[in-house]
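What follows is a single structure, and I will ask about it in a moment.
Missing here is one protein chain; the remaining ones are kept as they sit in the complex.
Order of writing sets the chain letters: A and B. Residues in each chain are counted from 1.
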Amino acid sequence: MERRRFLEAAGGALAASLAPRPLLAQAPPAFAQSADSQALVKRATRGKEARVGKVKLDLPLLADNGNSVPMKVAVESPMTAADHVKTIRLLSERNPEWEMAAFHLGPYSGRAEITSRVRLAGSQRVVALAEMSDGSYWMGTADVTVTLSACVDGTG
Amino acid sequence: MAARVQLPKDIRRGQVISVQILVQHPMESGYRLDADNRKVPKNAIRSFTCRYNGEEIFRAEMSPGIAANPFLQFPTLARESGELEFSWVDDAGERGSHTAPIHVAA
Partner (left out) sequence: MTTRREFLKISAAVGGGLAVGFEFSEAGAAQAAELTPWVVVRPDDTVIIRYARAEMGQGSMTSTAQLVAEELECDWSRVKVEYADTNDQVRRKRPWGDMAAVGSRTIRNSQEYLRQAGATAREMLVAAAAQQWKASPGDCRAERGVVHGPGGKKLSYGKLADAAAKMQAPKDVKLKDAKDWKIAGKPIKRVDIPATVMGRQFYGIDAQLPGMVYAAIAQCPVFGGKVKSVDESKIKGRRGIIKVVQMDDYVAVVADNWWRAKEALKALPIEWDGGKNGEVSSESIRQFLKAGLDAQQDVVTARSDGNVEQGLSGAAKVVEAEYFTPYLAHSTLEPMGCTALIKDGKVEIWTSTQNAEASHATAAAVAGVPLENVRTHRTQLGGGFGRRGGSQDFVRQGVAIAKQLPDGTPVKLLWTREEDTQHDFYRPVSLIRMKAGLDASGMPVAWYSRVSAPSIIATLLKLPLKEGVDPQAVAAYADQPYEIPNVRIEYAQRNPHVPVGFWRTVGHSQNPFMRESFVDELAHAAGKDPLEYRRAMLKEASKERAILEATVKAAGWGTALPAGVHRGVAVTEGYGSYTAAVAELSVNDKNVVTIHRLVLGIDPGYAVNPDNIEAQMQGSAVFMLTAMFWGEITLKDGRVQQSNFNDYRMMRLREMPKVEVVLAPTGGFWGGIGEPGQASIAPSICNAIFAATGKRVRSLPLKNEGFELA
């Protein structure tokens, strides 16, 4: 970068600017490893598909290392005796153990929300899979780039 | 395996509260190297349970995919005063437990 352009970046006086546009279909691929989250899900459900929705998994976009990454998962549910979340599972594409954790809840939980810190063996898509009291499965995902591992990631 | 528990200050009956616990445990990944660059064997808390006056209100199965010194925050419906009892066991078969009083205002 030339000094002049640096100034633009630093000072903003001359910088071009740009309201964010929605992502294009042609955006860079997130993770080569994430081709099929359903495959992970089916391993966990023994063949059943999960619908995308109801589950919100929060992980930071970037983590400088994968040792301790803040994680929050919440599932929409009234948490009544008739309609509640039984289990929330965290599934990993890249960890040596693909089943990271399973959290068992019930109507006594009041709401379905877990916060923890996870360990990630490199950039990957993490899947949160909720099993409902009616036997249905719902899922949400989050992509995390563990920046330290960029050197050995094919893409990312 | 010491633990620290945090509960909200004023708890009322029927309120959904967040229970926070931090357990001191390395949750060894099995691929970490020690100071001499040798692999440390895998050792994680595999099973964690919380009972509220004897009744199970939360259970977790874990792996080294949960970070060292595992921190868990989970919800429960406050019913009455009493005790929360936490217990866990790791790959080495070592067990840990912790109790915390819970005060529920009517």
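Annotations
Heads up, the rule we're going with is that a contact is a pair of C-beta atoms (placed from the backbone, for glycine too) under 8 Å apart; a residue touches a chain by one contact, two chains touch by 3 or more.
Quick caveat, the model's predicted, so the values are computed rather than measured.
Checked against the hidden chain, the listed residues B:2, B:35 or B:106 yield one contact partner: B:35. Although one chain is not shown, part of chain A still touches it, namely residues 1-7, 9-13, 15-21, 23-30, 60-67, 96, 121-122, 145, 147-156.
Contact residues of chain B toward the unshown chain are 29-33, 35, 37.
Methods note: only the chains that are shown with their structure count from here on.
Of all residues in chain A, those touching chain B in their complex are 67-69, 90, 92, 95-97, 99-121.
On chain B, the positions that touch chain A within their shared complex are 16-18, 27, 29-31, 52, 55, 57-68, 70-77.
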